[in-house]
Structures are given as C-alpha cells and as structure tokens.
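Input: a single structure, listed below in structure tokens.
The complex appears here minus one protein chain, its other protein chains still in place.
So, chain A:
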C-alpha cells in the first residue's frame, strides 16, 4: 500500500514532514551538543586549563601525582610581586609569573620579538634562565632584547616581550607589569619564602569523565585558602553568557519539536482525508475496520522507521554543514555528538506519529463504505478533544524531555495556550458573526469576506496554527535579539580596554591633558583609596584565616562620588544629596551579601591606621564585565577628603595606537597601565561565536516554521482549488479569483500575526523573567513586524499554493479533484 501511495504522491507530504521534523530535531540537538562542547573548550582558555586549583601556599604534590596517574595533563604556575632590576639604577615592582613547560594546557600564549611588535604564538613559556618582559617594562627598565635583568638573586636574559596569556584576566588585580619566567628558576631567585604573598596554581586538563572523577576526589581535601576553579568560577560573565546561550539553543530545539508536531498533524490529516474514499472502497470490498487499522498502523510504523532513518541522516548532514560553515569561527572542532540526538530524533518521530498522525488515520477505519455510492458523505475525520489532548501532552512531554527545563516548557505552553484561546475567541466573533448570503462573487472584497466566514471554523483553526508558528518564531527572534543586545552592550566596540592606576593627585591634570591631546577616549578619573572592612554593627569580623565563610575582614578599593557612578544601578536605599557630610557609604550588591549587611547597617573601616565608621545607605548593582572602573564601596567626597588617594581610569586604545603607551609611560613612570585589550578581545570573540550559533539555529527554526506555514496552507488548498475552479468554469476572471484568495489569506495572516504578537510578548515576558534571568522590556517594533510578516507570508504562500487554479484550464483542475 505504501508503495502505491508513494506513486500516487500523497505519501510524499507526510514523509517530508516527518523527515524534516526528525532532521531538524536531530540536527539541532547534535549541533547544540557539539557546540556546547566547543564553546566550553573555548571558555577553558580563560583558565588555561579545564580545572584549576589555587592556593596561597604550595599545593600538595599528591594531587598532581593522582591526576597524572589517571591520565590528566598537568601544569603549574606561581604568581608573586617582586622588584625587577636592570643595570645599577633602574628597578620596578613587577608582577612575576613562573610557568612550567606544559603551560598553557588550554588557549594560546603569545609573545613578540620586540616591545609592542607583531604578536606570535608560543608553544611553551620562557626556557630556564630567560624571561619575557611586558612591552612597557622595556621602556621603564631601559633594556632591550638580549640584555639582562635581575629578580631576587638570579640574573635572566630578556628574550622576548610577553604579550598575552590565556588566563591573563585572572591576574587583573595583580598590578604591575608582567614578567614571565620558567617555573624551574624559582629556587634560584630566593624570593619566595614562607609567608610571601604568592599564588600557586595547579592546572589540569583531560577527558570530562576523568576530570569529574579527579574533581570528586580532590574537592573534599581542599583546605582553607585553597580553591577549585572551573569555567563558571573563572569567568562568571562568560559562564552566564554560555548558560543563556545553552538555554536559547534548548528553547530553539523545543520549538522545533512543536513546529514538527504541528506540521505532521496537518500532513496526516490531509493524508487521511484523501484516503477516505480509498478506505470506503476497501470496506465495500469486505475489509473490516480492524484490518484497516492494522494496515494503516503497520504502514505508519514502516513510515516512521523510514522517516527516522532518512531524518537522522539529514540531521547529521545538517549539523555537519553547520560546522563546515562555522569552522573558521571555532577554536576547536568538537568530536561527534554521540547517540542522544539520534535517540531524540527517533523518539520525536514515533511520538509525533502516535500523537499527531495516528488519531486521524485511526478514524479512517470508521469511514463509511457508503462513500463508494455517495462521495459527498461527510468523512468521519473530525478532530476530537482527545486528539488535541494527545497532541498537547506529546508536545509538552517532548519539550520537557528535550530541554530538561520545566519553566521553559511551561512558558512556551502558556504562549501556545493563549494563542489557541484567543484564536477560538476570534472564530466565534469575527469569522462567524453575521454570515453573508451567497458567495458574493461580484467583488473581490466581498468574495474574500464571504470565503472567510463560510469556512469560519476551519479558518479559525488555520489561523491558530499560523499564529502558533509565527509566535514561536517571534519568541525566538525576540529572545535572540535581547540576548545578543545584552551581550554586545557589555562590550561595545569602544569599550575601555586599558586601565591606568596609581595616578598621583598632582598628576591628574597632566594625565587628562595628555589623553585629550592624543584623542584617547577615557572614563572619568576616579579617586582610589585602599582600606579594610573590620567590623559590622560594632561586631569585629574574623580574619580570613579564622573562618571558612565569606564574612571576614577584607581589603577593598574605596572611591568617592557625588553622583551614582556610570553603569551602576541602585537596588536598595537612596543616593545621598550632593555635598553631604554624613558618614555614609554605598555598597556593591554581592559585596554587601558577602558581609551580610544591608541598608541601615554600620560598618567599621580602617584606612591606613585611621578608623572610620559609616552607615550603609544604598546598595548598587554593577556589571563587572564592563571593563569600567568599578568599586565595592563609594563614599561622599567629604567623608574621604582627608585620606591620601591616588586616581584611576580606564580608556580605549586601538592596536595601532599602542605606541602611545611608550610615550605615556616615559612621561609618567609611576603610573601603572594595565593592558586588558587581549582579554576584551577574547570575551568579544566568545560572544561573537555564541551570537553566530544563535543566528544559525534561528535560521533552521525559521525553515521549520515555514514548513508549518506551508503545511497549514496546503491543508486547505483542495477545498479552495475546487471552489476556485468551479468559479473559473462559471466565468470568474483570474484577477477576481487570485484577488479573493489573496485577501482571504492576507486576512488570516493578519489575524494570525496579531494573535502571535500578543502571545509572543507574553511568552517572552515569562521566559525572560523566569528562565533567562533577564529584564523584560516590551518590544513595540515587534507589532508591525509580527503582523506584517503574518499578513505577507500567509498571503504569498496561500496564493502561491493555489496558483494552479488560474494557470491550468479549469477542466484539468475539475478532473483532478
């Protein structure tokens, strides 16, 4: 029977819908799985490893032994501040980092042959007896490549300029220019003594399973002052971006499931409608209902198997194509996605067949054999509540299984529910009210309106289906747009990428002048005072060593300001009036949480040797990824006026303008310049990749959505073709028929667009508030786009699908139908 149907061409639509559904679901699933792996590997660059253990004292050697025994790669680093000498006069406090041969395990280390010269990749750090100096150190120490510098008791040959390290951002607050040296040279320098301010790091990389095992083994052994870092802890901003991207991709996958289900339901219904006569003939020849059910049931199983195989193959090809297109942007080509995407494709195919395709086919068995005699007898093919329930349960179940996120599933189901309820309401009011008598074939408008009303219920159902597809697409576009906008807002192209610290008060004017003279865009200059939090509400806090909790004495950078600093947002309390002399402070949100204080609490501070008690009057939220000067504690200017301060700022400098730094450092040798441009570029690179992935997935879902629209239009084409061809035989003009169809489809598109936009706004609100942890803002631009898209797309598809009625002679169309 399948073979006969295939030749008849009717099966093609159902198979195409199934294959496409499986292909989209499998392709997206495989793609997202592999992309997640790739992005995670990419983000490991920020740690220079997959996992890092950090401590202020030497970390146990048994950890390394255990890791190496289980096959993990290992490297170690040691960071500490130390004076670097050159010749007899020049010396400077530098941030030294000693690295072992294997460093880095992930990401790229770069150097250049001369200060600020062309950047070259390195496979390993400096060899024993040699160092790489930060570009600006060459000017400060007045040395050149090939000359020698001294650290502690050891002399080193300068062989290159250190440019970037993958885990550079981790050392952001380790002020002072970088010196890279070999780990093996540390004992010779003699500078690392018990009690020195140093940071040891053990870097690990390897297979996820082995890493997980090692992590489980080592975590319970961590002592106070030792910490384990992974991707999320290493770079919270990147971790969050990845998490949201993952949720977006899962959302997209879930939408693919819904769209696929709807497309299959539509195709199956049309298939069964076209088979009613066939079944009637079989029944008139003596076939029992059970036999017919078995026949269609087994055909469906065969169809499912075939479509799954084809769909999985197409899905594999789809994701392979993505990666082929995407290869340039990916740091690594991830391995295969494993069996899960194909299992999902298999499950999707059979769930869709069972819940969407089977109900109308099952009713074929009930078709009356009388249709052999009376072809105009109504078929038994009316949907029941049970069908809708089965479809709903299937969609909900698949989405939940696919995304593993009930909130996301619920948000989308609510949106779909709203679309359905609004759509049915529309059917009862707009489409069925005041039925006109006649076909109103005299005018295009009246013909279209009469058509809309005559097919009221069927049209309303179609409008709901169109609206659902458009809604899902709008949701995806909205979420994608706000995600990408938020990511890009974090790092606009002129985001500050250099910091300048330790500017003395008397240098402030000259520094500002020099920046202005060289047209370097910079943030305001903020005063900076180093202080320490000692007590809360009169109760002295324990020291760092005395507690394992976050609530302990801690150092912080203070600043003063009359107004709320740029990019900061008040989340509690009130900002002070300019010129206030009250002893008050504004805290950063997480800092306040760590100390366990809120508005109204008193905090005891120590600045230098002077105590100061202030009351918390506000709490601020700020974006640490903004690369602007950010402060935990902000005071009114009057409160800190008697304490000695230095100033800091951040500014943007393009790579071509780098030589400006040489001039600047020569003129202000005591000012510290921290180059963050490479880190900023790394963050931007990840965000670009995630955005590109999101765009690609969106394109695939758009294709799936279009399939639903096409299937929806095709579902009603037979009736419309018949009507139009009779009209044509009776003498209707081409323009009348096409115009009437265009207006009818455009009206349905218009209603669908309105419904879709309302439901999309609601779903996006729920998604952003519950799932993506983003701030919801209404999207006025969505309304013209949603409604316009619905109208134009449905109208174009509808007219295109029915074009045959005017392009072939009426006799041909009448014979076919």
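Definition applied: a residue touches a chain if its C-beta (ideal position, glycine included) is under 8 Å from a C-beta of that chain, and two chains touch if they have at least 3 such contacts; residues count from 1.
The working rule: contacts and distances are computed from a predicted model.
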Query raised in the report: Unshown chain, UniProt name, "Carbon-monoxide dehydrogenase large subunit", "DMSO reductase anchor subunit", "Putative exonuclease, DNA ligase-associated" or "ABC transporter ATP-binding protein"?
Result: "ABC transporter ATP-binding protein"
Requested in this report: Determine which one of A:167, A:185, A:677 or A:723 touches the chain that has been left out.
Outcome: A:723
Report summary line: Full-complex touch with the removed chain, picking from A:194, A:731 or A:780, is A:731
Report summary line: chain A positions in touch with the non-displayed chain are 374-378, 437-442, 454-455, 719, 722-723, 726-736, 806, 809-812, 814
